[in-house]
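Just one protein chain is left out here, and the rest sit where they should.
This part shows subunit A:
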Amino acid sequence: MHKGFSFNRVYKLIKRDLVLLRGALTTSVLVAVVLLFLFSIFNMIWDQQLSTSEFFGIFGIFYIPLGLLFTFALFREFNDSKKNHMYLILPVSIPERLFAKWLTSTLIYTFVFSVIAVLVGMFAMIVGIIVFGADFTPISLVSVSYWDLLKTYFLVQPVFLVGAITFKRNRVGKTILSLGVLVLCFALLHFILYALFNYSLGVFETDGLGSVAFDKAGSDFSSLGKWFYVILLGPVMLAVAYFKMTEKEV
């Protein structure tokens, strides 16, 4: 048996997960398809058009929550004490397990859901053209609004992945609660940093804190902060997920 990282085992794990979740996936996607179609149709009633940004606004309502719920569903077996022996005893390494789960819940999910959503959007537009005489606006996956959604999902998803691994019960609620606490802590940290760096500039003595601070700031650390959060939410969370999976016992 191949001792290193094996893509063949990753492929088998992905296939296994998809077969196990086939029923739930089909139902969820069908519900999303129907809602996506209805929302698109309702959108066209008012102005007889479905612009790309409008469509991806509707797409985002389903894409992110459904993806996060899918992430939790993928780890249901992992945290079920009556089922997880079968998964944990499979001859697959931890990096392969994590990669399979991440790949399924990000790239594969995004690709499949985007293709389905675009097809549904096009169909809704055809219906709109026939019924309301709506304008034809081609839906393109190279639009900025689509990629912004993807960026948001790819950054938030690892946090929910860690939540799905860590919590055994009320996993969604506990993850959102933890994330809320984390956001509050970071907001507080930002306020403290803001006060520390801007106090000497006298921005607290005026009314418009932010705008005055930006005007008076000598250095811009926003790109540094952006990278801090990208690294924290992406690779660091995946590393945490790896260690959580390594430590997992039945």
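Things to note:
Rule of thumb we're sticking to: a contact is a pair of C-beta atoms (placed from the backbone, for glycine too) under 8 Å apart; a residue touches a chain by one contact, two chains touch by 3 or more; residues count from 1.
To be clear about the criterion, contacts and distances are computed from a predicted model.
This figure omits one chain of the complex; the name its UniProt record holds, of "ABC-2 type transport system ATP-binding protein", "Membrane protein", "NADH-quinone oxidoreductase subunit H" or "Sulfurtransferase complex subunit TusB", is "ABC-2 type transport system ATP-binding protein". Across the entire complex, the residue among A:S28, A:S93 or A:T137 in touch with the chain not shown is A:S93.
The chain not displayed touches subunit A at residues 1-3, 6, 9, 12, 15-16, 19-20, 23, 77, 80, 82-83, 85-86, 88-94, 96, 249-250.
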